[in-house]
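Removed: one protein chain of the complex. Kept in place: all other protein chains.
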Amino acid sequence: MSLWEYANPTKFMETSGKLLPWAASAAGLTLAAGLGWGFFLTPEDFRQGASVKVLYVHVPTAMMAINAWLMMLVASLVWLVRRHHVSALAAKAAGPVGATMTLCALVTGALWGAPVWGSWWEWDPRLTSFLVLFLFYLGYMALWAAIENPDTAADMTAILCLVGSVFAVLSRYAANFWSQGMHQGASLSLAPGERMDAAFRYPLYLCMAGFVLLFVALVLLRTRTEIRLRRLAAIEARERMA
Amino acid sequence: MMTAPALSVAALAVARGGIVVLHGLDFALSPGEALVLHGPNGIGKTSLLRTLAGLAPPAAGRIDAAPDSLAYAGHLDGMKGTLTVAENLRFWARAYGAAGIDGALAAMDLRPLADRPAGGLSAGQKRRLGLARLLVTGRPVWLLDEPTVSLDAASLALLAAVLGAHLRQGGSVLAASHADLGLAGARAFDLAPFRAGGAAAGRFGEAFA
Partner (left out) sequence: MMALLLRDLRLAVRAGGGFGLALAFFLALVTLVAFGTGPEGGLLARIAPGILWVGALLASLLSLDRIFALDWEDGALDLIATSPLPLEGVAAVKALAHWLTTGLPLSLAAPLLGVLLHLPGPAQGWLALSLLAGTPALSAIGTFGAALTVGVRRGGLLLSLLVLPLYVPSLVFGADCVRRAAEGMAPVTPFLLLAGITLGAAALLPFASAAALRAALR
């Protein structure tokens, strides 16, 4: 049995229907545990105080903002190469989720920046790149909404996603070039000495897993909705023709 | 007597907006032959012509034609109002690598209008310009979508004469038209028996079985 069988809508609906409750409850449990641990059971940072706890939402949403785009990129490629409709619809479904994650990362970043940097917004390369990423998400969703023919919309948005990915990387590089920035480096570095304390790290891992599961559950749910919408449209078209 | 068909389709299915509208089409068009597609509005005449022209991929089946043998003319003639008649035609002649536009201008009785902007032409004159474009393509098989729209009696006669001359020279015509084209030997082809039930095209359709 090949992986591509899941590209059949019927097969996908069957499997995802079974998977969705598990993914959703796993996401809920992991998030409750991770956020609870992070918010209530970790010490406050000796410099930043309680505001460091934004970390448990900020880092996972920022991570998912990028991962969602990568998932859309892969799904778009699958659509362009193999013409699997589920793939195109999964990319469409991931768009608003990714945009929300990006917005969450930006807002939590602002909430964190206000007490720590003394300003809600800095024109820092990382922050700016996320703002540009958010614009990419908005454009992607707007293009899906604007084109009536679903196959054409899938083609156009997939092409935009490919080209956009290249330009997103270029923008990130350009932003580095443009300003040195004050955002701290990678939060989870493998180099010893730069690692954050284990007391912060483990609840953060749990939160990251929770947001991954949340993303999976939301994308499954939204893809199922999109497939149902497409079925409805096909049934209506068939009735018009008959 | 068997001549190789200029255009033939086998088990062709045509989709519009991801929905199959026509299926099981089998027909062939010989050199010197005209085929007029009939069918109510919305049955998929335009979609069929666009598929044959290569603008849309067939949902199923195959289309056989010699390479570079088709010329398509849609509802709209694609002529630029701010360019003169001659400039418009010269562009298409160069795009198709044709030698010149004099023959086409003469055949369509457009010589007196050659230096007029195309935007100032009457509907019938514009249609004649569109037909002149077909002449400069030099392609043998013409795919015409509603070529008689907005033509007066004189232009209709001219259209019939041009199409007749094209057929006599071994060309073929496939036209979607409600009106009579005035071609004596034209074969009518009714699309109604090939109407599809509206199943979605491609793999997505399997989900609805």
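In this document, chain identifiers A and B correspond to the written order of the chains, with residue numbering beginning at 1 in each.
We take it that a residue touches a chain if its C-beta (ideal position, glycine included) is under 8 Å from a C-beta of that chain, and two chains touch if they have at least 3 such contacts.
The structure displayed is predicted, hence computed values, not measured ones.
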Among A:Trp22, A:Trp120 or A:Tyr173, the residue in touch with the chain that has been omitted: A:Tyr173
Touch criterion as defined above, residue of B:Pro40, B:Gly78 or B:Gly103 at the omitted chain: B:Gly78
Contact residue for the chain not shown (choose from A:Tyr56, A:Trp69, A:Trp112 or A:Phe136): A:Phe136
Touch list for subunit A against the chain that is not drawn: 132, 135-136, 138-139, 142-143, 146-147, 149, 151-152, 155-156, 159-160, 162-164, 167, 170-171, 173-175, 177-178
Interface residues of subunit B (partner: the chain not displayed): 50, 53-57, 68, 70-80, 82-83, 87, 90-92, 94-97, 133, 137
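To be clear about the criterion, only the chains that are shown with their structure count from here on.
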Length of the line joining the C-alpha centres of subunit A and subunit B, rounded to whole Å: 48
Partner subunit A, residues of subunit B touching it in the complex: 17-19, 21, 195-200, 202-204, 206-208
In the complex with subunit B, residue positions of subunit A that touch it: 7-10, 13, 83-85, 148-151, 227, 230-231, 234-235, 237-242
